[in-house]
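My questions all concern the structure below.
Removed from the display is one protein chain of the complex; every other protein chain stays in position.
Chain naming follows the written order as A, B and C, and within any one chain the residues start at number 1.
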Amino acid sequence: MDNVTSEVSQTGRFERVYYYLYLMRKNRLLMLGLCIGMILFLTALFAPWIATHPEDAYGSLNMKEKLRPPGADHFMGTDNYGRDIFSRVVIGTRKSLSIGIGIVLIALIIGLPLGLIAGYYGGKIDELLMRTCDGFLSFPQLLLPIVIGGVFGSSMKINMISLAIVWWPWYARLVRSQVLLVREQLYVMAAKSIGVKDRIIIVRHILANSISPVLVQVSLDLGYAILASASLSFIGIGAKPPAAEWGLMISEARPFFLNFWWTTTFPGLAIFVSVFAFNMLGDGLKEVLDPKVR
Amino acid sequence: MVIVLTVLTMVTFFFSTIAPSDPAALWVGPRPKPQQLERVREMLGLDKPIHVRYLHYVKNMVHGDFGKSIRTKQPITEELRRYFPATIELVTFAMIFSLIIGIPIGVYTAFNRESFWDHTGRIFSLSGVAVPIFWLGMMFQLLFCSFWDVLPLQGRISSYMLYTNPIDSITGFHLVDTAITGNWIAFKSAFIHMLLPAVTLSFASLAFIVRLTRSSMIEVINENYIRTARAFGIGENLIKYKYAIKNGLIPTITILGLSYTYEIGGSILVESIFDWPGLGRYMWLSVINNDYPGIMGVTIVFAVICCLVNLIADLLCALVDPRVRLTGSR
Amino acid sequence: MSYLVEVNHLKKYFPLKKGVFSRHKDFVCAVDNVSFGISKGETLGLVGESGCGKTTIGRTIMKLIEPTSGNAFFDSNNLFLLNPKKLREIRKKIALVFQDPYSSLNPRMQVRDIIAEPLTTHTDIKNSQLRDKVLELLSYVGMGKEHMMRYPHQFSGGQLQRISVARALALNPSFMVLDEPTSALDVSVQAQVLNLLADLQETFNLTYLFISHNLSVVEHISHRVAIMYLGRIVEMGPTKNIFANPLHPYAKALLSAVPNPDPDHQQEEVILTGDVPSPVNIPEGCRFHTRCNYKMPICQRIEPDLKEKEPGHEVACHLY
Partner (left out) sequence: MNRDNILLDIKDLHIEFSLYKSTLKAIRGISLTMHKGETLGLVGESGCGKSITASSIMQLIPCPPGKIVSGEIRFQGENLLIKNDNQMREIRGKTISMIFQDPMTSLNPVFSVGDQIKSVIKHHEKCSTTAALNKAAEMCSMVGLADPKSILKKYPHELSGGMCQRIMIAMALSCRPSLLIADEPTTALDVTVQAQILKLMRDLKKEINTSILLITHDLGVVAKTCEKVAVMYAGRIVEYGTLQHIFKNPQHPYTQGLLASTPKLGGDKNRLETIEGNVPDLTTQLNGCLFKPRCNAVNEKCAMESPGIKEVEQDHFLSCHLFNTVK
């Protein structure tokens, strides 16, 4: 239908920015995700001040207060060692957020350049990289971290690295597929015909035009990474008691949770809410950035 | 595929050899005597150089021998054989469940965009991938087993069933076996035991399938050929449920393999919660007991399953999409 | 007569990957043994239907695609044998304008930066000098200061194509490859761009390789024309001769197929049967014999070479 659908505007240098801001404000999903995300970050930042019993997060026992239901003193009750669950959940935010960011960052640092190079140059490098990625992607994501964790013993650091190892192929593949699309655009060929150096073409022309889906994926993955690391901790790989880690807290409560519901419900809700927030953020961003979904 | 498997065995084997803790020590138990350790080392073949051990391991593996478990001291192959059907049954059931529920929801919401059910479905699918399944499983247990007490807490079948209505093991899948033999009492027991773990396991891929189906259906109904069908006066319902669906489901079929492998990974968590006697629980037990041969054995079996599943998914894809069929490439 | 640009026996085969399991490799024969030359200040029109390899020729000359074999000379430098440094020098003298103005300009860059890109790549001009130069280039194509800070999506197709031309002019090239520069534009805008190109050629004594599928446009702008079919030139000569008296049966059919915007224009229509064969399986012998109305037995066996029929007018057909 000719150019009816292309909304070309003739005025204003910042028109496009305004347009995106407008779409972002209009997108309730994105705004909600953004809000919860902000709250999470603030909570992590000020955790020791928010927590009512900060010392409980670091392994102090208080057997007198054991397994109290939620109440005025303990908003979310106490666990089998009498520790305040609210405080532990709040302080656990730090661990979860930092490990989530860590995983995504490492994965991005490995995956982005590899995807760019493979996509831009193609050929043997591309073939090798893609076969490697296929190999990684055809197995359950948690399998390798479990093997690594099971063999090397558990620690948050190993956890983070092993998850990043299985995570980067997703980025490599995403970036590559984007680069393959952008590479065929005529402006890339135009730049080549002018004699612009490869390095500049990759950064200025290709990266700049293929970054938005990566941003979406990053915000989604922040959530998934938190989920994955919590799952590992739950299995018994990762955080060690008495650390305040959500997955571990649920795991520790397993023997008695049927009678004391609050011991698992609140840490689980914390995981759910944070992953949900990043999901909304990513989904909203996608709607704003990708005209096809809109 | 063979290459992938080879690399995988090497990696897992390599990990197990550089592991910080000593398998022999674990075998013997606490406070070992040096002679004991020596003897166990010899027995486990730990005194030989690494490549010899690897070749030995692969040779045995090809013959179907994964060695002995450090935890149970049983041959791993036999244990895996016993647990294998339980996992496959659970995962397949979960997969079928997520397809049967997920595809109609996805299609419906795509055709009724911006409606109430669309928004509900959207929130559901967003939360579905966000919920930690191990926690979800426990919440289900709280609700259905502890609070309402309508479903069994854990296990694969009621234990007394083994005496009252014993199951003839034909395929190893309880549901199939009981259905074949007409053992309906046992069937019912197996089925209700299956419900909670399967629903828990399918939750994430269900949400994923809903999302994918919805977005690809929306894309398809904006295509030129749908406009063509409209221009030729084909009815809206026929367009939607005959023309658009076949195109719209192609992406869903391509990710079937991915979802299946995802659920296999999830089975480790779910089986440990519901005490489901399958590979996932075996893996979990091996992990917390540092049982390397066990971990390696399950990993290899999982890997083989995943490779096969991906192969089947590719074939399925070629069956539906004529474009893939003819070019021969993926 | 010496040519500014000369292409000798240029071949480009693209390997075609078939499936994961088959080791057998096919080739898309995009350009097959093409030779031509362009004198200084001349426009050579390269016409043919889609998939005949005309775009590939343009890109291979620019070394955007590696040629399979053959030579291309620019100012008596063999483009395919130059070392990268020398090539960069030569490239300043050759510019390329693409078909689709909407995708040939980076949507995330301002017009100012787009036009300045060749300058910053090859020269040390900076700041106010750069700005002046960009303004000068914009003025060549009839645009001004108010357009400098805008992004491509704020322009119409015709304006974008002007910007592309301005960018191409940045380094004072002597040779321009115009790859379907007007086929994405409306007629009235096309006329503007064609006039602009003609003016620039006169002002800067430019040499053009004008690639197009639109015969009327090619007739309008070119001095000489080469007609391609399935990767080969089948007929080449001065525009007037070719359009008045096409020799090759394909050229005849092609010319008669062009719809003329004149209801009284009565012409005998040569309708070809069938489609262009796939460039993967090129017919034996003359590659046009499957659709030719004058097919002879020899056509199925021997591929005709380009032979001079009249002075400067070459044709590759067994009829002559």
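The definition used in the following text is that a contact is a pair of C-beta atoms (placed from the backbone, for glycine too) under 8 Å apart; a residue touches a chain by one contact, two chains touch by 3 or more.
Predicted, not measured: the structure shown is a model, and the values here were computed from it.
Undergrad: Touching the absent chain in the whole complex: find that residue among C:258, C:280 or C:296.
TA: The one listed residue touching the chain not shown is C:258.
Undergrad: Please identify which residue in C:28, C:87, C:130 or C:191 touches the non-displayed chain.
TA: Going through C:28, C:87, C:130 or C:191 one by one, C:191 is the residue touching the chain not shown.
Undergrad: Would you mind spotting which of C:167, C:213 or C:232 touches the chain that isn't drawn?
TA: C:213
Undergrad: At which residues does subunit B meet the chain that is not included here?
TA: 223-225, 227-236, 238, 243, 246-247, 250, 320-323, 326
Undergrad: Counting contacts across the full complex, list the positions on subunit C that touch the omitted chain.
TA: Answer for subunit C: residues 49-50, 156, 158-159, 186-192, 194-195, 198, 213, 215-217, 219-220, 243-244, 253-265, 269, 271-273, 275-276 touch the chain left out.
The criterion applied here is as follows: only the chains that are shown with their structure count from here on.
Undergrad: Taking each chain's centre as the mean of its Cα atoms, which chain lies farthest from subunit C?
TA: The chain lying farthest from subunit C is B.
Undergrad: Using the touch definition from the top, which residues of subunit A touch two or more other chains?
TA: Residues of subunit A touching two or more partner chains: there are none.
Undergrad: Could you check subunit B for residues that touch two or more other chains and list them?
TA: none
Undergrad: Can you name the residues of subunit A that touch subunit C in the complex?
TA: Touch residues, subunit A against subunit C: 8-11, 13, 15-16, 185-187, 189-197, 200, 204-205, 208-209.
Undergrad: So in the complex, the part of subunit A that touches subunit B is made up of which residues?
TA: My answer: residues 131, 134-135, 137-143, 146-153, 223-224, 227, 230-231, 234-237, 247, 250, 254, 257-259, 261, 264-265, 267-268, 271-272, 275-276, 279-280, 283, 292-293.
Undergrad: For a test of understanding, state which residues of subunit C touch subunit A in their complex under the given definition.
TA: 59, 62, 64, 88, 91-92, 95-96, 98-100, 103-109, 117-118, 121-122, 149-151, 153-154, 164, 167
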